[in-house]
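First comes the structure, then the notes that go with it.
Note that one protein chain of the assembly has been removed; the remaining protein chains are unaltered in position.
== subunit A ==
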């Protein structure tokens, strides 16, 4: 839009009465905000289209009524409307968020600003009141918070189940197999050479199975993740598994603004664990670099290997499942996941998850819409 330059004096003289009319039209026509005036006692003396849309009253129905009709009964009986006017008088304005009632009795979540209006002599002329219907935003916030709660619950339920299976395998299956292996060795020492060879083979098989079960319990419930948090959990996993068991070199960098919630920590840990398993099984690399940094209000994690760059090559099903699991975990947390892989230059698994503040134990209920 362009304007013709005009002499300022002329423009002001002409614009003043016009803009007042325009302003009144503007206020009356605004639909997103309820804008109306109260007299010094709180009786409604003007009404606009937005107020009608939000509260349901037509001007003829509401003019002259006390503004406390917009408040739920509990607020009326506690004297909240009067208190809000007094506060606006004392402090110039008052802002509040809370339940308000429409003409049909239904409730909506409102943002309300009451401004005290004074004349030049300092006499109170009334109040300007602006009301916004925040129900949709509040519903969106609640949906987000509910999603977080469900996500946290899901992560915790999964971990609890994995921990239970790990303990069962450890306390029952592994112990029984250790006893069997010890007896087989004992027996092999006692029987003639001809039979002992077979017993020792059996013994070796059982002990290998014990080793595999131990790896399984470790994978199901890595010690440390729920005791020491993300950084220590990852550090000990890299040390115990990547270096000690797989014999791979690694580096681990971390720059975290603040510690993630247990659920976020578990999500990151599990994705890294799967990515590392992928490197070990398929990438044929000698080194892996893990980096976790705070970024964009969340945590960005990278797992980079120096392998063949073809980690997903042969056996489809299991790997596919691993990729799906990694991606689903990141996306369920509200983040993203990606994998770049080029033959000869290794593979990078990269993902970002939000790092929200812990949810309060239970959200206060503030009325029923």
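A few points about this structure:
The rule we apply is simple: a contact is a pair of C-beta atoms (placed from the backbone, for glycine too) under 8 Å apart; a residue touches a chain by one contact, two chains touch by 3 or more; residues count from 1.
Following the convention adopted for this analysis, contacts and distances are computed from a predicted model.
The unshown chain of the complex is recorded in UniProt as "Response regulator transcription factor", chosen from "Periplasmic protein thiol/disulfide oxidoreductase DsbE", "Response regulator transcription factor", "Sugar ABC transporter permease" or "PaaI family thioesterase". For the options A:143, A:178 or A:191, the residue in contact with the chain missing from this view is A:178. The omitted chain makes contact with just one of the residues A:117, A:186 or A:259: A:186.
The residue touching the chain not shown here, chosen from A:38, A:110 or A:210, is A:210. In the full complex, subunit A touches the hidden chain at residues 170-171, 174-179, 181-183, 185-186, 189, 203, 207, 210-211, 214, 217-218, 222-224, 227, 236, 239-240.
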